Structures are given as structure tokens and as C-alpha cells.
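What follows is a single structure, and I will ask about it in a moment.
Here the complex is missing a single protein chain, while all its other protein chains stay put.
Here the chain labels run A and B in written order, and each chain numbers its own residues starting at 1.
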Amino acid sequence: MTSSFSLTQRLARGFWQLSWLLLARWTPRPLHAWRVLLLRAWGAQVGEGCLVYADAVIWAPWQLTLGDGAAIGDAAEIYNVAPITLGARAVVSQKAFLCSASHDHRREDFPLTSAPITLGERAWVAARAIVLPGITIGAGAVVGAGSVVTRDVAAGCTVAGNPARVVRTAEGK
Amino acid sequence: MTSSFSLTQRLARGFWQLSWLLLARWTPRPLHAWRVLLLRAWGAQVGEGCLVYADAVIWAPWQLTLGDGAAIGDAAEIYNVAPITLGARAVVSQKAFLCSASHDHRREDFPLTSAPITLGERAWVAARAIVLPGITIGAGAVVGAGSVVTRDVAAGCTVAGNPARVVRTAEGK
Partner (left out) sequence: MTSSFSLTQRLARGFWQLSWLLLARWTPRPLHAWRVLLLRAWGAQVGEGCLVYADAVIWAPWQLTLGDGAAIGDAAEIYNVAPITLGARAVVSQKAFLCSASHDHRREDFPLTSAPITLGERAWVAARAIVLPGITIGAGAVVGAGSVVTRDVAAGCTVAGNPARVVRTAEGK
């Protein structure tokens, strides 16, 4: 668990965290446009009408892409060591955790590993759910509150549980 | 994820959150009686001898009913868009989440939906567990730490897991 990142990367993240703390963390709830401006200034690709709550935790804005109208809820964690992309109107609810990184525990030095996470249009990751590295969640899919998603989720499906299982298919079965 | 609430409701909750922050959040642990006073002033129905920890998050006190001796632990979240009721001596442990609201993701406008949650006398929702909208947990039932409760729990049962399953019936089987 020694640092897996260069000094430059660590400094960049330090300054980013400080900016968010000083300029965004305490801002009133409706000021989404202001927080989006800040994210864009730090390299995030953010569409129109996105909602990013003040308590959201974004690890690296330069690895974040939000489609139009996408939303990141209160205290949701976007741990984007690898890129994380939300499609248009995708929603990540409060305290959910999109976790793009892990460790290779079979190696002595416990190196960090990472893989991108993608949410399709109108996909919804409900409160306190966890999405593991490399996962793609299809358009309109729903991840139930508190679920842990270990496999890709097909468009239109609802998954729930830990590990998450399909509880409703796109056809409503 | 545009606001589902009227301006009046949002203002009321804003003032409520500010009151808790200024008057309760920083108060020493044993001052339960003071915090209960504050909850009552904001419309909560609270019995005798209740314990409400300073880090508890109560969304709308006017939708909260606590029986005598009920307890809400540290950083437990009472998300009571619909009414939430704890019976006498019911306990919600630290970081548990009683979640009375969801969204209808099949509709374009993603409207908020909600349904009441009720805990019977001496029911116990252990740390970090999640209880979904509309759930009733019977008297003396136990919800294991980290469980996600998707169905009603009968009196005296112990449930655990995600989704939560009965691991011990009222008869001890």
C-alpha cells in the first residue's frame, strides 16, 4: 500500500481536493451549475444540465465524463483511477461507490490495478450500491440499493443483491 | 432528478438541517434529552427515554415517530419522505439506513415514490443495514449488520444477507 502514483499525480489530486473543499463542498444544494463549472475547469467532460451534489467525492475530474442531465448524488464516490463515464441522464445515488481500482493481492508488492466503469443512458445506481472495476451497466438498467455489482449488467435489467443478480429483465420478467 | 418537492418543503428542510447543525450535531453524546427536545419542537412524536445520537441524520422530523426508549445510533440515516415509525425500544444502529423513498425509473421523469417504514417494539436494525420503502419489521425481529431488507420481516425473526433471508425464526429454528 505504498503509493501507486507519481508525485505529480498526487499533487494534482491534492490541489483538486483543496479546490473542491474551498469552492464547492459547502455550496448550497441548488448550485449544480457552479460545481459543474469547477469540474470542467479541472478537465471533466460534463454535458448540459448535470447535477453534482456538494458532498459527492470525485477522485480525478480529468477521468470523468458525464452525459447531459447525468446526476451524482450526495456522498456518492466516483473513484476513477481509470475513466468513469455516465451516459445521458444516468444517476448515481447517495453514497453509491463506483470503484474503478483494486489491488493484485497475489503479488508481494500489492500493486494497484484499474479498469474503466461505464453507465449507459438513464442507468441508475441506487443508494450505497458498489460497482466494481471494469463493469459496464447498460442503458436504462437499475442497480438496487446496497447491491454489489460484480458482472456487467445488460440494458434495461434490474439487478440487486450481493453479489447482484438479475431480478427483472428488460422484458419485465 | 429535478426536485420532487415544493419550495416550502425544501425551505422547511433547509431550516431543519440548519437547526440540527447549530444546536445538536456537536452536542456531547449523553445529551439525548436535549436532542429529543429539538426533534419534538420540529414535530417529531418522541416517547420517553429515547436515545438519538448527534450524528444521526433525520430527513424530516415531522414524519418521525419514536416509541419509549427507542434509539437511533451514530450516523444512522432516517430518510423519511414517507413516515417512519420505531416501536418502543426499537434500535437503529450506526450507519443503518431506513430508506422510505425510491424513484419510478420506468417513467421518463424519474418521479420520486415513497412508502412508510415501521419497526415493531424491540426490533433491531443492526449497523449499516438498509431497509427499503414500505417494509414492516415485526416486534423483536433482528436485521443483521450490512443486510438489505427487501421484504417484511416477521416478529421475532432474525434476517441477514443481501437480499436478507431468515436465518433464525421466532421459534429459534
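Definition applied: a contact is a pair of C-beta atoms (placed from the backbone, for glycine too) under 8 Å apart; a residue touches a chain by one contact, two chains touch by 3 or more.
Computed from a predicted model, the values in this text were never measured in an experiment.
The omitted chain makes contact with just one of the residues A:Gly43, A:Pro111 or A:Pro163: A:Pro163. Summary of contacts with the chain left out: across A:Val52, A:Ile117, A:Ile130 or A:Val159, the touching residue is A:Ile130. Among A:Trp16, A:Tyr53 or A:Phe97, only A:Phe97 touches the chain left out of the display. When you scan B:Ala44, B:Ile58 or B:Ala71 for touch with the missing chain, the hit is B:Ala71. Contact residues of chain B toward the unshown chain are 51, 71, 89, 91, 122, 124, 126-128, 140, 142, 144-148, 160-162. If you put the missing chain back, the residues of chain A touching it would be 1, 97, 99, 102-103, 105, 110, 130, 132, 148, 150, 161-163.
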